[in-house]
Structure formats: structure tokens, C-alpha cells
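Note sheet for the following structure.
Now for subunit A:
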Amino acid sequence: MIDIQNVSKSYGDIPILQDCSLSVKRGEVVVICGPSGSGKSTLIKCVNGLEPYQSGSIKVAGTEVGARHTNLPRLRAKIGMVFQSFELYPHLSVLDNVMLAQIHVLRRSRDEARERAMALLTRVGLAERAHRMPVDLSGGQQQRVAIARTLALDPDAMLLDEPTSALDPEMVSEVLDVITALARDGMTMMVVTHEMGFARRVADRVIFMDQGRVLEDAPKDAFFAAPRSPRAREFLARILAH
Partner candidate 1 sequence: MPSVLVANSHFFAAGLLATLQISAISILCGTAIGVVVALLRYLRVPVVARVCALYVELMQGAPLLVVLLFCYFALPALLAYKTSAYWASVLSFSIFIGAYLSEDIRSGLRSVNPKLIQAGLASGLTYLQVLRLIVLPIGIRTVIPPIIGQYVRLIKFTSVASIINVQELTGNALLVNARVFEPALILSFVAIVYLVVCQAMSLFGRWLTARFAVRT
Partner candidate 2 sequence: MHRDLIVSGFITTVELASISLVLATILGVVIGTCGATGARGPRVFALGWVELIRSIPLLIHMYIWYMALAMLRLPAFACATLALSIYSSAYVAEVVRAGILGLPAGQAKAGLACGLTEFQTLRLIVYPQVVRRILPSLASVFSQLIKDSSLASVIAVTDITYQAGALDGLTFRTFEVYAMTLVLYLVLVSIVNRLLGMLVGASIRSSTHASTAKPSKELRDA
């Protein structure tokens, strides 16, 4: 479904991604982990064209992301993205946040959009906050709304960029529960995260990145039992020591 081949990217002289390749099959959940600055967030932002890349190819459902003639808005409507800092539109209510893209991208009617939005907000457990403003919600609640907002477009896949890193510890589990439920329902996902417990439960495969390179790409059990590269072993040891 998502096919990344030999992608390289740099800002001027500074290499950010170096020859990265990986694939995500439909229905697969792939977790990407690694130290800060390893390029994980940049890589998933390349998948939906938010970040340009200089060489290589990324195909989403057959469409080449970097091609000049690709209709990026249409492509992005099929891939949802959840950000570390939630990025709910502060001038719109929770309900309007979830409705906005439905109306303006999918061209649904207001009523249909509202119905879908309420259903999704119920699914993430926030229906009674529908008319509040984002600033009145806790971080965990905002992130759940962000997930609902992404689901509103019925995406084929989702990209999650450290969805719980900005949350207070008590709120992490409420968000991970929602994401776990999505995975169980068969959503194709690329998740950048430090939450190894979550990865163990939910991931099909684990990718380890360091300094812009993909160093490990293994099924979950293989990765956690015996990572092959020394950097990955180091990283796991430090993370799991907490």
C-alpha cells in the first residue's frame, strides 16, 4: 500500500534521510522508532508530500508522491495524519474541526458531515465535548479529537507522528487505546513513537532509524527479542530501562 524506495533528502548540505526503503502492506501496523534527529518524522511527512524529497520514490496505492503531476490534495485526503502537537484549529469548535475537511475536501453536505463527525466523536469518547473549543480540552482529549478529525475522511491509511509525546503520562493511555482500537479494526498505520509497550501490543513490524537511515526492519517479535544492529540494541536497552 505504501512503498518507500531509496528515498534521500537533505536540507542544503545536511542529509536528513539517506537511502531509506520500507513497505507497508494494507492492514499492517508499522512502528518507527529511533533516537531524536533520526529522521523518523521527516520520513512520514514525505509519505504525504508535506516534505519534499530529492531522490527515490514513494508510492501510495500506486501513486508516486513526488511526481510533478500528482494531485497532492487528493492523495492526502486518502492518508490521514495525526501530529504530535494535535494542531486542532483553535478558531473552530471540536465539531467544526471534525467537519471542516469533510465539507471542503470530500464535499459532503453539512448534515452528513455533522452526522459522521458526531459518530466519530462518540467513537473516541468525546461526543459531549462537541461544541467546546479546543483550548478547553485536555491534551489527551485534543489528540482524540485530532484522530476523529483524520478518520472523518475515511482514509486508507494513517500516519501518526509521535501522537503521545506531548501528553502528560496520565493521558497517554486514553489515546493509545483509541489507536489500538483502530489497529484492531484493520487500519493501515505508520506510527512514529517511543511507546515500546504499545509497539509490542499493536505493531506488526518495527522499524528502527538512526541518523537518517533505516537500520532495522523486522517483525515485532524478532525486533524485541534480538535486534541485529548495535545501535538498535543500545536504544532498546535505554528505552526499556525506564
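How these were chosen: all candidates are chains of the complex that A comes from, given by their letters.
FYI, contacts are C-beta pairs under 8 Å (C-beta built on N, C-alpha and C of every residue); 3 or more make two chains touch, one makes a residue touch a chain; residues count from 1.
Computed from a prediction, not measured in an experiment: that's the story for all the values here.
**Q** Tell me which of 1 or 2 touches subunit A in this complex.
**A** Result: candidate 1 touches subunit A.
**Q** Please name which positions on subunit A make contact with candidate 1 in the complex.
**A** 48, 50, 72-74, 76-78, 80-81, 83, 85, 87, 89-91, 100-101, 104-106, 133, 135, 149-150, 153
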